[in-house]
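Heads up, one of the protein chains got dropped from this complex, but the rest are sitting where they should.
As written, the chain order gives the labels A, B, C, D, E and F, with residue 1 at the start of each chain.
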Amino acid sequence: MIPLLLFWLPLVTVLVSAVAGLAIFVAGERRQRLRTWLNLAAAVLKLMLIALIGLLVMAGHTPEFRISLLPELDLVLRADALSMLFATLSALLWLVTTIYAIAYLEHAPNRARFFGFFSLCVASTMGIAMAGNLVTFFIFYELLTLTTWPLVVHTGTAAAIASGRTYLRYTLTGSAVFLIGLVWLYGLAGGQDFIAGGTISELGLDQDWSLRIIFLLLVIGMGVKAALFPLHAWLPKAMVAPAPVSALLHAVAVVKAGAFGLVRVIEDVYGPALVSELGLGLPLAIAAAFTIIYGSALALFQTDIKKRLAFSTVSQVSYIILGVAIGGPVATIGGLVHLVHQGLMKITLFFCAGIFANFLGVKKISQLDGIGRRLPWTSACFTIGALGMIGLPPVAGFISKWYLGAGAVAAGQPWVIIVLVTSTLLNAAYFLPLLKRIWLHDPPRQWPAEVQVSRLETAAMVGSSITTALFSLAVGLLAGFPLSPLNWVTGIVTEYFP
Amino acid sequence: MISWLLPGLVVFLLLNLAAGLVRVARGPTPADRMSSALLFGSTTVAVLLILAEWMSEPAMRNVALLFVMLAAVISLAFFGMPRDIGAGDDEP
Amino acid sequence: MTEAALAGLVFLPLLGACLLLLVPRQWRTALVLLVVVPLPVLLLPITAVVWQQQAVQMAVAGHALPLGIVWRVDALSLLLLWLNAFLLVFVGLQALTRFPPATPAGLRFWPLWLLLAAGIHALLLSADLFNLYVTLELVTLAGIGLIATSNRPAALQAAMRYLLLALMASLLYLLGVGLIYAEIGTLDLYEAGNLLEPGLLPATAMVLMITGLLVKAAIFPLHAWLPAAHGNAPGPVSALLSAIVVKVSIYIVWRLWFWTAEGWPMPALELFLGLLGAGAILYGSALALVQKRLKMVIAYSTVAQLGYLMLIFPLASLLAWQAAGFHLVSHGLAKAALFVAAGNILASLGTDRLRRLAGLDQRLPLDVFTLALASVSLMGLPPSGGFIGKWLFLQAAWEQGAWGWMALIALGGLLAAAYLFRILALTCFHPRSHGHSSRLREPPSRASLAGLLLALAAIGLGFASAPILTMLASAWPGVIAP
Amino acid sequence: MSSAVLFVIVAALLFGIGVYGLIIAGHLLRKLFAINIMGNAIFILMVAASGPLDGKPDALPQALVLTGIVIAVSATAFALALMVRLYQLTGQASLHNNEGGDD
Amino acid sequence: MNLAVDSLIGLGLVALAWQAISGRSLFRGIVMFVVFGLTMALAWARMGAPDLALAEAAIGAGVTGALMLVALRRLVQLHPDQPAEPKRARSRLALPIALLAASLVAVIGLGAVSVDREPGRAGVAVMDNLAETGLSNPITGVLLVFRNLDTLLEVAVLLAAFLAALAVFRDQEQAPAPPRGDLPLVGALLAIIVPLTILVSVHLLLAGSHEPGGAFQAGAVLAAGGVLLILAGRLQPASGMPLATALPLVLGLLVFSVIGLAMMLTGAPLLALPGLWAVYLIEAAMMISIALTLVLLFAGASGLRRERP
Amino acid sequence: MRGNRDTSNASRRQRWAWALQIFIVLLLLWIMLNGLAQLWAGLIAALAGAAIGAWLASGQPHPWKPHRLLAFAGFFLWESLKGGIDVAWRAFHPKLPIQPGFTSYRMALPAGQPRTLMVSTVSLLPGTLSADLDDSGEMLEVHGLTPDAMDSVFRLEAWITWLFSLDR
Partner (left out) sequence: MSMGDTSLVEWIATSLLVLGALFYLAGTVGLLRFPDVHCRLHALTKADNLGLLLVCAGLGLLACDWQVAALLGTIWLLGLLAATVSAHLIARHACRDHSATSSRTGSA
């Protein structure tokens, strides 16, 4: 029983949302109630399955699903500690986002299509989380591109289609580069599973330059999705998508997939030791640092709320990359934990921005004046998220930045502190004016496009925001708790740096 | 019998044909072209018959038979042509 | 048993075509089914034997070489036979709705369809150079006749162009056959491989034959006839033409190159053929991007995708062999699915102009879904069959350190994505264009189902690669040859 | 110079003429002539190039050519039908570039 | 002297071919092409290929020429006002390409003629095995016994061509009624030639076993008779395909396949013919099919009917 | 009445007569081509040919006597010899002594074989060519190389009248 369970469980977990997605397509546009139930049931079921896998992992089992695509090329889905981290995050946020999206899209057209692809997108993310080797990762990575594209172009406006085209141009080029690197690596080292500490460091390959170029190719491939400078341009454009999509794109699925992939490459394929031996960490760290500053700086000049948040994402995701690129246990903890923290905070921010836009038609920063009095709960959530981003204790963001700084010093790279400080200042510079407007300015006589919303919608959307906001507070406040992301990450990192 | 008589005749008839082709080329009316095709048919029959004798290949007589039998097909097909079929024809 | 199955492959459709003209109209549908459905069954015993012995050989009329004609089936031909059987069944499903056999249109269509099937089967079985010529002509003429059943000016124009070029191409091939016979006095493909020594004359013959075949296979820059022909043919016909008919010419090129001309030192030619493939990929994709009609996009995509099949010449390894074979099958399925879906759309809307397709996903969801699925395979996105093909190609190129080819393959995938996503964006996400709602005629569900099944097969192929690759490996001439 | 050589040269010339005609001809009928001439050139070559066996001509190429002739006739007949129909529909008996076609 | 004859024929072929493609009027081109076909028959005769000469004579004189003329007639009748012939393509490359092609063929052809090679192995095998078949014409041996799959498929090609043409025939454009045989001479011609074509075709069919001739030549001659009848208006195109038309149309293929397959039941190889009678039977059926297919292709219709009273 | 299109009114007996004539001719031809070896096939072919011939048969067969036919053949052979020599002489003559012109000639012969024979043989007589026939089938347009060529046409008509015993 247990072996069978261990074999099929990862696949089932991935397929739950895929099946839900297909069922939503088949059910069609009209059957709204069925769709809602499908959505929620699948999300809850998935969360339970993740919990089950988590229990099994903690009990020392490794659920693993494996079929052969080609000789020596397996499709492997496996639950290890790192995948559980990402999987839990996505499953949790999916549930919340689903609730939010159901309310958000209450009156929008084409919902069947939206929720269908939404579910497929989550299935792909889950596949990425559980991918047991780089090929599997790549497969789901591509599927993610495929399933998010319909969401980006969902509204069907010219702007949406144009941004969809940009999105595809970047991501598909990225994956083509990725694929070349992958085949190359495969040719050199074979298609091995992810192993903590790296697979190819064991092989003792005498191919330094090949490995460096492969690393570059892989970084480009992942960097596109992770919006690493200069591959970030698609992300702000993709803001035309509906708010839940932005939330998902930025907080959970796409950018995280890129960052997560980089973590996998550095920690599980090359291994930290080989990365530093080949001298790959520093350039990557520099690129990440540059992206952090660059994204923050550009965010300053945005007048659109979602655009500003988007550039903030560009900068924040690079914290994760920075963390793993610096190397050393402490910085790695900082990077990995930011994966979770940034997700929680950013999704809160996007939820709130969506509420502003949906309820009141507020899309520009200049229109935020006095919104705190009109939508106090939402504004409070927004504030928590923003403060977390700046890195103010006790919100989650602070912990990440602390570990990053400490790790940098520990790894002998004190210049990172300067980057962190500059970035924090910039963060403050672009978030604080917003908060000031929200709370201190007077509300206008009339909101740009106020609409009547039902109580249920309000409850669902604001409730979701509050939930995620509370989570971001909680992971900061309860960082010392045994099951907190920080502890979890620490556990993972000890495997990498025994 | 003179050994080169039969091939000589063939050459002679072929030259004859070549001369007749001038009429096909010059026209001027389609009927002219058709009539030289007629010449072609009857001369070729003779050529084939002589070839049959010369090459000792009796099957050539069958070929000649086919030619002469089917010569009328083309004439008949030509007969159905519209009168102005060759319009815009003529000397290069 | 095997011999009967082999004979059945050719004679069942052949007799079917004849009988179709004879039987009363109400029996025709049953007759068509009776012919098409058993074809996959016939392949089973053959597959079993090929699996065990690598090849089946049979002297037609019992005359041994060099006197008679020999049929020979190895894994490569078997693979194409399977592909063909699959296509006949599923594309036939659409064709049954488009051309009901009991109607006059059906009577024009089905006998040709069956003759085409018989021709393809005979071609794939045959190992005789001249017999290949005859079968090639049968395939070409039946194919062009099927294009002409559309009877629209554009289609007829395309058919005419195709016919002229195909005739010329056959002549080039025939010239090569004549030279080879003059040189060694045998027509068997494999025997010729043993007897022919590399030299000016055999090489010229080979080049002539291959040139002719490349015209028939529409390899860039000899592709000019293909887009119009495939773009204007009736839906099921386009599907079959793009999915298998052009491929059988390439199949013969492979046979000639790797069996008859096995081991000849022709590096420049290898590279040249590869470059043609590269040209096809780039040029076909670029033109697919600017087409205004759905079927034309798909047709140009065929031009592009056929280019991959040429990459086997410069790469020339077991992996490349597997890659090309696999690509051939996966492209066949995906392309057939695309054309079937496009045919349904065209039949429903009365047009396939791209700008008229906006918002189609609401009205013909199944067909649009088929388009999307097939596109995924065509772009080589995982986990489809197309991905496995691309992966194998990349690996083959990597093995030889051929970075240029690797880049090309990656680029080809991107370009495919570019033109296919353009269609998907239009069909699914553009606001619906007004006016076509009243004229929409739902395609029969069987027709849509046919496309969907083909598309699913194209995707599913990604999970069933192992047996195919094993079989392909057994047919790799590098293994057979001493 | 033997007859075989002579006929090979004739075949070559015919082939060239056929190719030339195929390229320059405007009317489809002419293109068909050209293709048929090319075909005949190749048939001649096939028979002439495979030399005699024991003094008698090799029968096999002749049989092949016979098959080839039948095929050429079939294709020509079909092409003519196609041409007539095309002319009826479009008023043109030549190939022109309109590949996108009408819908 | 041989050479003089041959070079005259060759020269004629080249000149005719050139005239056929380059002349100014289409009609003249057709005449030249027909004459070219007749000259080909002479050439075959000279090359020691009487079978081919027969085929060329029957096809060239009886079918192709008439087919082309009638096609031209239909074109002219469809759009009488159109200019007769579209402009010729001007291509600077045409001449170089043609010269290149010609020289290529010349070089390889001469190479093939001059190489010192072993005799055609398959050709030798044909001669060695001919006696077993009971036939004495090696070409019929190849076509009906040794490589009969080619022949079978060739008949299928013919059928495919017909079916393909059927797809473009439309009833409304049925051949405009050909000139009626209202000339006494035409009546006499028909009364003499048509029965003769039947006789000659049967003769060629039977002769095929031991001397030049065979199903195709016979079929072509028979077809020529049919063409004559159509030209004279005695047979007219009709739509629809009654069984009486369809059966003979596919008879050759049917008989050939059934005999070939039936042999498998007895354990013999596919298409191994049981004896000379089978050869004759198949040839007869093929002759009928070939003739009818060619006639229908000529008529431009799926069926034929008698002259309307 | 048109020349020979009246197939419908050829009676059954006349058709049999036609068929028999054609059958015999064809059988003789077969024997000539093949000898007596495969007479069965010849019989079949001749029968088929006769059937077709009878279907094509036109008008009523006019009775003719064999000895008159032989005499007519002699006349015809002689005339065509003369015709050939005549036209060859004119063609080779440096001055090209011809004065072409058309003459309309009304035939007194009945429709059917006699008229057909007339129209076809006119072309082989010296200096004449049957160029056209009007719709009634009686007026023959004769093209003459010289004005006096018409003489032979008159003689021909007389011969044909005699051959078919029409003068009674």
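Note that in this section a contact is a pair of C-beta atoms (placed from the backbone, for glycine too) under 8 Å apart; a residue touches a chain by one contact, two chains touch by 3 or more.
Keep in mind that this is a model prediction, so the values were computed, not measured.
Novice: Could you list, sorted by label, every displayed chain in contact with the chain left out?
Specialist: B, E, F
Novice: Residue-wise, where is subunit E in contact with the chain that is not depicted?
Specialist: 183, 185-186, 188-189, 192-193, 196
Novice: Going by the touch rule given at the top, which residues of subunit F touch the chain that is not shown?
Specialist: Within subunit F, the residues that touch the unshown chain are 29, 32-33, 35, 80-81, 83-88, 90-92, 96, 98, 100, 119-121, 123-124, 126-127, 129-133, 141, 143, 145.
Novice: Which subunit B residues would touch the chain omitted from the figure, given the whole complex?
Specialist: 1-2, 5-6, 9, 12-13, 16-17, 19-20, 22-23, 26-32, 34-36, 38-39, 41-43, 45-46, 49-50, 52-53, 58, 61, 64-65, 68-69, 71-72, 75-76, 78-79, 81, 83-84, 90-91
By definition in this document, only the chains that are shown with their structure count from here on.
Novice: To reach subunit F from subunit E by way of touching chains, what is the minimum number of steps?
Specialist: Counted as steps through touching chains, the separation is 1.
Novice: Which chain has its C-alpha centre farthest away from the C-alpha centre of subunit F?
Specialist: It is A.
Novice: If you average the Cα atoms of each chain, whose average lands nearest the overall Cα average?
Specialist: Here the chain at the core of the arrangement is C.
Novice: Just how far, in Å, is the C-alpha centre of subunit F from the one of subunit D?
Specialist: Distance between chain centres, rounded to whole Å: 40 Å.
Novice: Among the residues of subunit C, which ones contact at least 2 other chains?
Specialist: Residue numbers touching two or more other chains: 130, 134, 137, 141, 144-145, 148, 151, 156, 175, 179, 181-182, 185.
Novice: Strictly by the criterion at the top, what is the full list of touching chain pairs?
Specialist: Here the touching chain pairs work out to A-C, B-E, C-D, C-E, D-E, E-F.
Novice: So in the complex, the part of subunit E that touches subunit F is made up of which residues?
Specialist: Listed in rising order, the residues are 180-185, 187-188, 190-191, 194-196, 198-203, 206-207, 225, 229, 234, 309.
Novice: Which positions of subunit C touch subunit E when the two form their complex?
Specialist: Those in contact with subunit E are residues 3-4, 6-7, 11, 14-15, 17-19, 21-22, 58-63, 66-69, 107-109, 111-112, 115-116, 118-119, 122, 126, 128, 130-131, 134-135, 137-138, 141-142, 144-146, 148-149, 151, 156, 175, 179, 181-187, 200-201, 204-205.
Novice: Looking at the complex, which residues from subunit D come into contact with subunit E?
Specialist: Interface residues on subunit D, with respect to subunit E: 1-21, 23-27, 29-30, 33-34, 36-37, 40-41, 43-45, 47-54, 56-67, 69-71, 73-78, 80-85, 87-88, 91-94.
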